[in-house]
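One protein chain is absent from this view; the other protein chains keep their places.
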Amino acid sequence: MKKQTVDSKPAGPKPWYDPRVRSLFFQVVAIAAVFWAGWTLVENTLSNMESRGISTGFGFLEETAGFGIIMSLVPYDATMSYGRTFWVGLTNTLLVSVMGIIAATLLGFLIGVARLSSNWLVAKVSLFYIEVIRNIPLLLQIFFWYFAVLGALPSPRQSIEVGGTMFLNNRGLYVPEPLTQDGFGLVWGALLVAIAAVVCIRIWAKKRQLATGQIFPTFKVGVAILVLLPVLAYFVAGSPLEWEVPALKGFNFGGGITIIPELAALWLALSLYTASFIAEIVRSGILSVSKGQTEASKALGLSNGLTLRLVVIPQAMRVIIPPLTSQYLNLAKNSSLATAIGYPDLVAVFMGTTLNQTGQAVEVVAITMAVYLTISLSISLFMNIYNRAVAIKER
Amino acid sequence: MGNPMTEQTQTSEVQSSAQGETGKNPGIIRVEGMHKWYGDFHVLKDLNLTIKQGERIVICGPSGSGKSTFIRCINRLEEHQQGKIIVDNVELTDDIRHIDNVRREVGMVFQHFNLFPHLTVLENCCLSPIWVRKIPRKEAEASAMEYLERVKIPDQAHKFPGQLSGGQQQRVAIARALCMKPKIMLFDEPTSALDPEMIKEVLDVMIELAGSGMTMLCVTHEMGFAKTVADRVIFMDGGEIVEEAPPHDFFSNPQEPRTQQFLKQILAH
Partner (left out) sequence: MTESTMKPPKKALTPVKWMREHLFSTWYNALLTVVVGYLVVTSVGPILNWALFDADFLGADASDCSGAGACWLFIDQRLNFFIYGFYPDELQWRVDLMFLLLAVAFVPQFIERFPARKWFGIFGMTGLPVIGYFLIPGGLFGLEAVESTKWGGLMLTLILAYIGILASLPIGILLALGRRSEMPIIRGLSVVFIEVWRAVPLITVLFMASVMLPLFLPEGMNFEKLMRALIGITLWQSAYMAEVIRGGLQAIPRGQYEAADALGLGYWRKMGLVVLPQALKLVIPGIVNTFIALFKDTTLVLIIGLFDVLGTVQSTVTDPAWQNVAVEGYVFVAFCFWIFCFGISRYSQNLERKLDTGHKT
């Protein structure tokens, strides 16, 4: 027996029938193909760019941009560099994404729960919302809000007023800007104290429940402290806050905070659209908790509220969170539709104007794609960590 | 509030040893002329039953005869539409407070365990004592450990349900129900999802529990269990109570032809 195997070894399969050789061959071919394709692309691109007189490299980031941007969170004017336009675009993208994620989450959870409500009307209205909104293209919804709704608002002179301090017109929403005066530090201090107090109360309440079993209404008391203490400090310090109310100057408003219609339309559309998907995720997450679980919980004497809080929600969240994060990612990507209505996000500013002016398509596109890749990879990294944490608990 | 375990054991032992002495206690569970429908389907038909404290009842019958539905009506996981169910002197109506009160006193063990997968075994057991009975966690955990010892799996306390075998899970489910110190335990085919060797470990726990004097209402096809521990066996078919007798009479001398046929089938294999 032994001899045979030793003998048969050198007479193994012909190399091209050996699976290992085959696999190696295929992989080498694949690598070669990718390199060849990459090489031709680079060569073509370089020669094309040379013939069009476009320079290469990242030097353009230092050059003066020379164009204005209607909204920026970081200080910006036309004399600043192209590199600066990148940051303006990126912060604008992040702003609308974060605003959208918050609103879509709140609305989505609300509608998802309402969809399961025992109230017939509420359930049907949420169903209607979900089925209508998610089957209409997002770009159309953005157009609708921007051109049909916000665009139809009156001009600044005929602004819609709210209490003489807020103004809504086709140039945007103008709200008073709070300007902190001396002594406002006391309010911040009070807020810090309140937060510390709430943390302490939480710890104490947990301890007391451990020891005596009594349940303390941490949430209600906490909210009360968080609200009352800073308010008290505010009045003690003599109301150290002034509001800069926007006022009509010439053809437009000045002062206060302006929410430009581009941002408002994009934010509304993104939130409403994504909320319809989140609602479905929440609904199926809650339904994924089997009936046996709620029955067992009820049989143990837990009330409906406690059943929801201790049994259903913790289990539903495991099902909800992975698709929820991918909706967040979608929202961030969809915020690039800003281009269509001129909200200065990363794609509009950097991949749009900057690219057009410099012509350096390869560099600009590479940077933009790298940004989105980073966002998406960090979210999937978070997802993997989360999944692993949950998985260990399960089995 | 539930009386401590030892006390309860003593009182029920007294009662089960002197079964005649029930004049003042009309029965911990009373079912009077109860009907239930699913839509137009008449599942339970005119059920009448009185169960005294400490009594051990086994319910059997063919599949679909309404056993589960009946037992689930007793802690109002299902609603009945006609007649009365009175548990521990509380009538089951729409009143939420009544339902909560009754559910505190009635433990239930399900066919498919229904343990909470996101909580450890110990947390499963303590959940309800902490949040419903408002017992300090330390005490709740200590008492849970006692029950886990009683069902012979104290070493599994910090595992998650998914890591246990079926028999172990079912014993955790029993311990979890007992942690509420209920006056009544309901079992809905607790062994029918288990392998034969696991059935025995669960039945042993149930027999031990029966010996302690717990009022038990048990749907099962384990005839050996019925013979050893039951005070009465109830046979249901087509949503009706067909026959009701002490186990000896039930098995050796069934009156109704339907019962005879059922017994023939079930004892054949």
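Here are some notes:
Order of writing sets the chain letters: A and B. Residues in each chain are counted from 1.
What we mean here is this: a contact is a pair of C-beta atoms (placed from the backbone, for glycine too) under 8 Å apart; a residue touches a chain by one contact, two chains touch by 3 or more.
None of these values were measured; they are calculated from a predicted model.
Looking at A:I225, A:I260, A:A340 or A:V390, the residue that reaches the missing chain in the full complex is A:A340.
Within the full complex, the residue among A:V122, A:L210, A:L232 or A:I260 touching the omitted chain is A:V122.
Only one of the listed residues, A:L41, A:V74, A:A247 or A:I385, touches the absent chain: A:L41.
Interface residues of chain A facing the missing partner chain: 23, 26-27, 30-31, 34, 40-41, 44-45, 47-49, 51, 117-122, 125, 131-132, 135-140, 143-144, 147-148, 151-152, 333-334, 336-337, 339-340, 347, 351, 355, 361-362, 365, 368-369, 372-373, 375-377. In the full complex, chain B makes contact with the omitted chain through residues 35, 37, 39-40, 42, 45-46, 81-82, 238-240.
To be clear about the criterion, only the chains that are shown with their structure count from here on.
Annotation: 50 Å between the Cα-based centres of chain A and chain B.
Residues 75, 77, 96, 100, 103-104, 106-108, 110, 112, 114-118, 127-128, 130-140, 160, 162-163, 173, 176-177, 180 of chain B are the ones that touch chain A when the two sit in their complex.
Of all residues in chain A, those touching chain B in their complex are 209-215, 290, 292-293, 295-303, 306, 310-311, 314-315, 318, 393-395.
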